[in-house]
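Quick one: the structure is below, and I'll ask about it shortly.
Shown here: the complex without one of its protein chains, the others still in place.
The chains carry the letters A and B, assigned in the order they are written, with residues numbered from 1 in each.
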Amino acid sequence: MDPFLTSVLSNIGLFSFLALSAWLLLIGGEISFGQQAYFAIGAYASGIASAVWGWPFAVALALGTALGAGIGALVAWPAARLSGVHYAIATLAFAELTRASLNVFRYQRDIDGYLTGPDGANGFRDIRWVYEAGIAPGTYLAIIATLLLLVIVLIWLAARLNVMAQLRMVGEDPILAGMQGIRVLRWKIGAAAAAGGVAGLGGALFAHMATYVEPAQFSVMTGVHAVAYGLIGGLGTAIGPLLGVLIDVGLLESLRSLAAYRMIVFGGLVAIILILRPRGILDETLVTKVRSWARR
Amino acid sequence: MLDLVQNTLDGIAAGSAYALLAIGFTLIFGVMRRLNIAFGPSIMVGIFLGAWVHVQWSAGLIEAALATFIGALLASIYIERLSFAAIRGDAALASMASSFALWMQLEQGVSLAFPGRTTAFPTLPPLPDIQIAGLFLGGDDLLVLLSAGLVLLVLHRLIYHSHFGLEMRALADSAEAAAVSRININRVAFLTFCLAALVGAVAGLLIAATDGQITPKFGLWATMKGLIAMMIGGLGSLRGALLGGLVLGIVEAQAQWYLGAAAREIVVYGLLFLCLIVLPGGIAGVRDTGAERKL
């Protein structure tokens, strides 16, 4: 496959994890500006596991996912009691706290004559497991796609089992949801854990593809982009955030003629879409219509 | 001990500018119940227009200031029309995402127009530094403090002793009640946006003129400082925004002096996170912020 296409598709896949992570919280009625924190945690934890401790790649990915989910739940445990704006800013504060902490986080060991591990603001080099195992970019793209598909299938399964419906109820009206016998706080913490896990997995995959990560990559801008993907793609289905990523990374980043004006074009596009469809292109109205049409 | 007092003094000077940013945020949130996260970038547009007249026609501070006000106003009106007026009130999430989209536009637009890393901005008129009992207050800091104080006085007068202020407070209290009281909500919201832009522009002007140079990163910086100060002080409270700005300035100055620049960031964001969890009403102890209405 063409290397440029492979790299664009890989980027779409990786950002999709982040977008799905923010989307899960949007469904639960919370806006998070801080999912990049779990992306960073997944990247660093899995990088340390494979590059410094010499763990296998799969176990490193699992560690990144688990840590993302665990810390996500831990942050949500107090934060989920807050109202909308407070929650949004609390997630942002936690993400910036994470980034600032990574700026001073040093954990280096001598591996084969090289100092390996996070070196504060200088970043974390030589996460070389994938490279050393001889995995080609095309193969790695397949790994990303498979895991992304796995996450989407899990969300689809959750929808079949009415799990997503309950999360939507919590998101639309937590008090009314409570009156239906739903344990609102548990659902919010659960959603945050799932979102943290998805972002953690994405981060782990990102670190092993890039082989180098640094704290500055996990800035507020990254987090707000993740939220915007779900909002323009639509809140009606898990395909929504992927559509958002596709429009931004796929269409605009790849069209090199537009590169210099990418933000201006993308920003204008988002603003217009949100005026016409405040809950995104694939919003609940459209999804419900398509479903009832399909049922007929 | 002397260090502690000196840091506090420095912190208050920096914090007074943060307070203006936080007040701008609070004004908009108060009447719209929605966050305009492109507030910082709209000020950034202002100071770049100021810098442009400075570089182009070697204009002085007064002309640059005027241009700053005009630029911030125009950018704010652009945001208000597209991200707030055009989007229904119950879709607050969409407004926030939309304001972010315009932020990207403004930032890239400015970056394209001013390709250099930094751009020169006219500096403040020299004022003598003050030294009393070992404490030092720079002339620039003094000017920042005085200007911020003057803006606060004017703002207080406008909000609590004018008809427009009354309409604004009514709208902030309850949009429904304001509407049935024959207040033109759209007009008040629009004017509040403009007012916030002017207050923010003063802050931007003071900071830019103190530094003598500006970068497009100012937008992100101003949004973050304003948001943090507003939340520490208590969402929705003007008094809280003022207090939050000062506290943020003082904490930053102390942390910078005793712990260093890297730790300063950790301290500030840690404080913000803790404050939100332990004290969601902020220093001002805001009870009902209206924020629990679907964001």
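Annotations
By our rule, contacts are C-beta pairs under 8 Å (C-beta built on N, C-alpha and C of every residue); 3 or more make two chains touch, one makes a residue touch a chain.
Please note the rule applied: contacts and distances are computed from a predicted model.
Only one chain is not pictured, and the protein name UniProt records for it, out of "Monovalent cation/H+ antiporter subunit A", "Sigma-70 family RNA polymerase sigma factor", "Amino acid/amide ABC transporter ATP-binding protein 2, HAAT family" or "Acyl carrier protein", is "Amino acid/amide ABC transporter ATP-binding protein 2, HAAT family". Contacts of the undisplayed chain with the visible chains, over the whole complex, involve A. Interface note: of A:166, A:222 or A:237, the residue touching the hidden chain in the full complex is A:166.
Residues of chain A in contact with the chain left out of this view: 162, 165-166, 168-169, 172-173, 175-184, 235, 279, 284-285, 288, 291-292, 295.
The criterion applied here is as follows: only the chains that are shown with their structure count from here on.
Separating the centre of chain A from that of chain B, both taken as means of CA atoms, is a distance of 30 Å.
Contacts from chain B toward chain A in the complex involve residues 29, 35, 37, 82-83, 86-88, 91, 93-98, 100-105, 107-109, 112, 220, 224, 227-228, 231, 235, 262-263, 265-266, 269-270, 272-273, 276-277, 280, 289, 291-295. Of all residues in chain A, only 26, 29, 31, 78-79, 82-86, 88-90, 92-94, 96-97, 100-101, 103-104, 120-121, 220-221, 224, 227-228, 231-232, 260-264, 266-271, 274-275, 278-279 touch chain B in the complex they form.
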